[in-house]
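Read through the structure below, which is laid out as structure tokens, and then see the notes.
Only a single protein chain was left out; the remaining protein chains are all shown in position.
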Amino acid sequence: MVKIIAKNISKYFKKRNGYVIALDDVSLTVESGARFGILGPSGAGKTTFMRIIAGLEVPTKGELYFDDKLVASNNKIIVPPEDRKIGMVFQTWALYPNLTAFDNIAFPLTNMKLSKEEIRKRVEEIAKILDIGHVLDHYPRELSGGQQQRVALARALVKNPSLLLLDEPFSNLDARMRDSARALVKDVQEKLGVTLIIVSHDPADIFSIADNVGVLVKGKLVQVGRPEDVYNNPVTIEVANLIGEINELEGKVTKEGVIVGNLKFPLDKSYKSERVIVGIRPEDVKFTKDLINDENWILVGKGVVKVIGYQGGMFRITVTPLEGSEDEEIVTYMDHPLKRKEEVLIYVKKGSVKIFET
Amino acid sequence: MRPVIRATLHYLALVVISAIWLIPVYAMLINGFKSNLAVLSTPVLVPPTSFSLSAYHIVFNALERPLLNSLIVVIPTALISTFLGAMGAYFFYTLTYSFSKFLSSLSDFLFSLITLATFIPYQATLIPLTRLVVSMGLLDNYLGIMFAMLIFYIPTGALLMSMFISVVPRSIIEAAKLDGAGDLKIFMKLILPLSLPGFISTLIFIIIEAWNNFFIPLVLVTTPGMRLIPVAVESYTGGYGTIYNETFAAAVIASIIPLAIFIFLGRYFIRGLIALGGGGKGV
Partner (left out) sequence: MKKSAIILVIPTMAFTIILLYLVIWNAVVSFMNWSLLNPKPYFVGLQTYLSVMKQFQFVNSLVHSLELSATLVVVGNVLGILFASLLYFLSSNKVRSVFLSIIIYPLAISMAVDALIWLWLYNIDIGIDWVLVKIGLPKFPWLSSTSTMFPSLILVTIWAYSGLATLFYLAGFMNIDKTIIEAAKLDGAGSFKILRKILLPNSLNSFIISTALLFLFSFRIFSLPYILSGGPTNIFLQTLVVYMYYLFTVEFFSQATAVATIVTLIASIVILPYALVIIRRWIRR
């Protein structure tokens, strides 16, 4: 298993007029055997970062170490991809369409001068773990999406890599299959102990697999931490948005709190700027008709129901402040619907309001 | 205009154009079967009343050897050109995605060269080419003709295969690299099978081009026994008083292979043509 150290990595792509900065001075350490997630919107440079780790791209500046071995630095590949002991699952899975599942999985082994017996043994072993033993003589086009993904995973793992890279590995799967696929990846990783880096724009991937997450925004690594810490204490509203749904309200700082229309949110400390963004997760909001007698919930004011939606067995209720700021919206999920245009009391959970200076 | 009339006119236009376009092939097909007597009494566009194989009999005897010569030269030339060209094309494919500016300028330069080799009026290389082949002792030799053709058709193969290989997803090749496969293995195990239709298109395109090449065998062959078919048929140009049934029989014999390929594998040839023009949908 390998420890990955990225030191001040930058990547510029040449474009017709000048350069595009894909990565801007990214430094990061992924411990040996760890599960690390890289979260970011599309175009933030996360796939570029992963490709640099894989050796498929070269960093324009900076250094990349595998353990204490320098593998790439300043526009130079020192250890080529094939010698980095990497298993990678591509976003499109990149299965070899002209080879059967067995031959796909065996492909990395055929480059290692192993006996046919040994190859067969290892392919069947990994196929068993991933439950694809019965489809080994099929071609990729004959397999379901989930099976293809497992073949890709098997191909990445069969060579006993020190590092497993997953590039948006679930985005091509049906939504209902993703959870079991995520669980499988995590189980296999635990069994094999391989260092794992997963790149995704979907926080669900990160929460289900990664122990630590780095958030990339516009080529910059803006926050690193445990997923729940990043969820609870995001450094910017952008990060907050990336790692989960959040209500964004524009507010004005006063002595009593942050004012959004007729709503007043409590302040935990003082802020320099007058205009701030109030971020609050849907689960930290409650709409009620009656007063709540619970000191964990703070009343911030009255609102009016604007939209009622339905999603995943819950009602998605959008409320706007009663006065002043009809453009601002607060969303939460409830087990029962409210009526449109109904007036409600808005409660927020104590200590859950996040204030971001703009 | 009423739709029925429109549709009729539309088809009529196409039928008229097709009829005009088919005149030469029509003349070719009917006139070879005319007897010597019928030739003297019928114009070129009137079909024969009786069916005679005498012209084919005479012409085939004379063209048997050139036909064989053409097969001996053209088939290996096309196979070699396509295969070696495909190897070159794979190299270009890896180069165009490479990291360094130097390599990508190099790729532009090499690419211009293979395009030049594909499209240059090859007649322009007449003198140095002849001298080179003579100095190698390969005049009037199958190898000499093949060598000269390879100079133009290997780059053609590389150019066409570059078009076809570029549709192989990049991630597949990257996956193979991460799997530790060498370039030769990637080429043989993945690139070739995955671009097989393109390989066939390129092969067929080069077979037809090389088969129909008149100039190279004209200048590199001096003895009648070594003539290739396009040059051999030149002796049937005829003129006034000659018997045209033999001319057309010769034309059929010289075109039968490319035409058969065109009829049965035309879509591959067409894909080759489209690739020559820089590709198109589904190439």
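All chains are identified by letter, namely A and B, in their written order; residue positions are counted from 1 within each chain.
We take it that contacts are C-beta pairs under 8 Å (C-beta built on N, C-alpha and C of every residue); 3 or more make two chains touch, one makes a residue touch a chain.
Quantities reported herein were computed from a predicted structural model and do not represent experimental measurements.
Participant: Identify the visible chains that the left-out chain touches across the whole complex.
Facilitator: Per the touch rule above, the missing chain touches B.
Participant: Which of B:A55, B:V73, B:M87 or B:A176 touches the chain that is not shown?
Facilitator: In the full complex, the listed residue that touches the missing chain is B:M87.
Participant: With the missing chain put back, which residues of chain B would touch it? List them for me.
Facilitator: 10, 13-14, 17-18, 21-25, 27-28, 31, 42-45, 84-85, 87-96, 98, 103, 108, 110-117, 119-129, 132, 150-152, 154-155, 157-159, 162-163, 166, 182-184, 187, 208, 211-215, 230-231, 233-234, 236-239, 244, 247-248, 250-251, 254-255, 258-259, 261-263, 266-267, 269-270, 273-274, 276-281
Definition applied: only the chains that are shown with their structure count from here on.
Participant: Going by the contact rule set out above, which residues of chain B touch chain A in the complex?
Facilitator: 99, 101, 169, 171-172, 174-182, 185, 189-190, 193-194
Participant: Residue numbers of chain A touching chain B in their complex, please.
Facilitator: 14, 54-58, 75, 77, 80-84, 86-88, 90-92, 94-99, 107-108, 111-112, 155, 159
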